[in-house]
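The complex appears here without one of its protein chains, the remainder shown in place.
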Amino acid sequence: MTDRGVLSSFDWGRRRVRGTARAVHAVLLALLFLAGLGPVLWLAKSAITPTQDTLRDPLALWPTGFDFANLATAWTRVRIDEYFLNTVWIAAGAWLVQLVVATTAGFALSVLRPRYRGVVSGVVLATLFVPSVVLLVPLYLTVVDLSMINTFWAVWLPAGANAFNVLLVRRFFDNLPREVFEAARVDGAGPFRLFWSIVLPLSRPILGVVSVFAVIAAWKDFLWPMLVLPDPAVQPLSVRLPALQRFIELDVFLAALAISTVIPVALFLAFQRLFLNGGALSGAVKG
Amino acid sequence: MKSIAVLAVATAVLAACSGGGARSADGRTVVTVSLDPGLEQGAVDAFNARVARFESANPAIDLVPREYEWDATTFTTQLAGGTLPDVFTVPFTDGRGLIEREQIADISGEVAGLPYAGKFNEEVAKAGSADDGRMWAVPIAAHGQALHYNRTLFTQAGLDPDEPPTSWEGIRSAARQISEKTGQAGFAMMTSGNTGGWIATTLAYAFGGRTEKLEGDTAKSTADSAGMVKALQAVKAMRWDDNSMGANFLYEWGTINQDFAAGRIGMYVSGGGNYGSLKAQNAMKPEDYGVTALPLTGGPDAGVLGGGTLAAVSAGASDPVRAAAVEWIDFYYLEKLTNEDAAVADAKTTADSGQAVGSPELPVFDKAAFDERMTWIAQYVNVPVEQMTPYTDRMFDQPLVPEPTRSTQQVYALLDPVVQAVLTDRGADVGALLSGVQVQAQALLDRR
Partner (left out) sequence: MTAPPSLDAAQPVAAAVQPAVPVRRRPRRSPVTWVRGGGLGPVVFLLPMLVVFGLFSWAPIVQTVVMSVQETNLVTDPTFVGLDNFRAVLADPLLWTAVRNTLWFAVLALLLGYPVPLVAAVLMSEVRRFKGLYSTLAYLPVVIPPVVAVLLWKFFYDASPGGVFNTLLGAVGLGPVPWLQDASTAMVSLVVEATWAAAGGTIIIYLAALTGVPPEQYEAAEIDGASVWGKVWHVTLPRLRGVLLITFILQVVGTAQVFLEPFLFTGGGPANSTTTILLLIYDYAFANSLGGDYGSATALSLLLAVVLGILSAVYFRLTRSWSAS
């Protein structure tokens, strides 16, 4: 594909167009800096500024010096590390459950093809049309009935009931070359070997996509973990931070927010391509 | 059939994972007990010291502290989810409702065996008792509402911190002076998570109003009483005529405490014993703190809204857990009110860890027992007692009126938006808003 947009090289050659385009782009870049980076930089600054300075003049740069102790306090007294670890656990578990459910189901429906697969796919697909909010109350009561409250299972397992993942993976498997399966069968491979040694290694791309969606969703989730994880000892950052706000001094609180932001931002900068492609993808397929 | 078996297996596995049996590995009875969230390290140490002491006196019991604080908006999930600690606290307002629906354990048998069982203040005991008088939840603290103020802001505004306002006109002019001179909120008010209704009701009482009237078994809502109208109009005048209430109108208990401790609020109304949590959760500077009695106006009906805290045991507790839980309630919450050694030990640990001893409170038992206890702990008192005298000198003389008893929190929730409207909408029609609340509150009261 040639790399061009609305403006042709001819347009770029015209001085007026080029000037306007450059100016617009400069303004755009400035705005993006302000909106994208501004809040992050402000947070970083305030994390090491004493409360009274932040309150009195929020935009001044360290009028009375730094306060690096905030970060240490946030880490130790507020135990951000613990909640951060909980967040990681929750995301990791949700990711694994979603992957297991989606790949096994996709494999069964697409490769093994039992006769009743039409019915099964139908009921799975139907849940795509039910918005998650409808399930809030009964799902909560189910989790209560199963005594999963205050356990990570309460977040992991419901995350697995994601019809979109199943659909995504099954469609991918449908397009794998069936001759490979037949050849493996002739060689005496049972369904388990077929799944583990043939299908999974061929599905890296789709597993990556499902993984990105799963981790991002788990990282962002708030309402559900708030409901099912009332014990602070197992709460992720997203649930714990609003509660902490009420009894932590402002500077320490901002330091806690800053720490919670650093890691996802660092991950993003390291794996930009994955994020941006995944983001583009989510628009194309996500429902 | 298969799916049922799968369900059973899944459930068993999950139940095993969730843990939480009533026995620890060494056969001790495990009891989860409540610990206030967000405490300073000193306060946590003090609590752990008490736990250790209890465990050495009761080797068969293993206490597991769990962070817990009653909050109208999260309590029900914890109740429904069965995730409350075995011993937890609720405000007086919820005691009767929980008992009627049997949502807490019946510990009346164990409580009746406590040496001071019959000595509770009559009004206070009612909050935790069923209709037949048996006590299901134990009152552990009682308080009347008071006006807290920041002495430093008073001084900065040119007011005498030793002469806090004694009338609502006084509060209004002090608020105006503080906001003009210091730029901080002169007077602030809670408005969210049912606390708006709580404080509005407090003000209505102070202006001689009530929010419900009981006639035999039926309750009539009087949320639009003249006292409530006058109270909210007084607030409205401070907000819109004087602009002395700052810029935050979405406070709840935790956030208003925080801003008060940070020196952003001149005065606010809350429970009289609030200093303890201001110190433990918000690092309040003692020299900033002042508290005075709520001015009463509007004739003989004017009174101070009184509330308190009950200790209860979760409904699912097994017999041994229940017994152990009551032991802990006795040890941690009540012995220090009734027994000299316990009172001294508690005061000493608390004071040693740098936490507040001697915040104003009202007697859970009779006044004589209360006074006696004060003499026991006198040497450990570390709160700025002098700065509390404007309140403590008068708190026993003010008529104390209990909070409404029917659907209390729900009616508070209805009042929240009214208070918010008064503070955020210059044209808010207090009378019309309140009659709307009255109709809805009556519907709630009739539904029972």
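What to note about this one:
To keep things simple, chains are lettered A and B as they appear, and every chain counts its residues starting from 1.
By our rule, a residue touches a chain if its C-beta (ideal position, glycine included) is under 8 Å from a C-beta of that chain, and two chains touch if they have at least 3 such contacts.
Just so we're clear, the structure is a prediction, and the values are computed from it rather than from any experiment.
Only one of B:Val33, B:Leu159, B:Ala175 or B:Ala421 touches the chain withheld from this view, namely B:Ala421.
Across the entire complex, the residue among A:Ile48, A:Leu71, A:Ile90 or A:Leu167 in touch with the chain not shown is A:Leu167. In the full complex, chain B contacts the hidden chain through residues 3, 6-7, 10, 70, 72-77, 79-80, 90, 94, 97-98, 101-103, 183, 191-194, 246-250, 252, 409-410, 413, 416-418, 420-421, 423-425, 428.
What chain A contributes to its contact with the hidden chain is residues 1-2, 4-8, 10-12, 17, 21, 24-25, 28-29, 32-33, 35-37, 39-40, 42-43, 55-59, 97, 100-102, 104-105, 107-110, 112-115, 117-118, 120-121, 123-125, 127-142, 146, 157-158, 160-161, 163, 166-168, 170-172, 174-175, 178, 190-191, 195, 205, 209, 219-220, 222-223, 227, 237-239, 241-242, 245, 250, 253-254, 257, 260-261, 264-265, 267-269, 272, 275-277, 279-287.
In the analysis below, only the chains that are shown with their structure count from here on.
Mean C-alpha position of chain A lies 39 Å from that of chain B. Taken in their complex, chain A has these residues touching chain B: 51, 55, 77, 140-141, 143-144, 146-151, 153, 227-228, 230-233, 243-250.
Considering their complex, residues 10-11, 14-15, 17-18, 20, 37-38, 41, 66-67, 74, 77-78, 80-83, 254-255, 257-258, 262, 264, 281-283 of chain B touch chain A.
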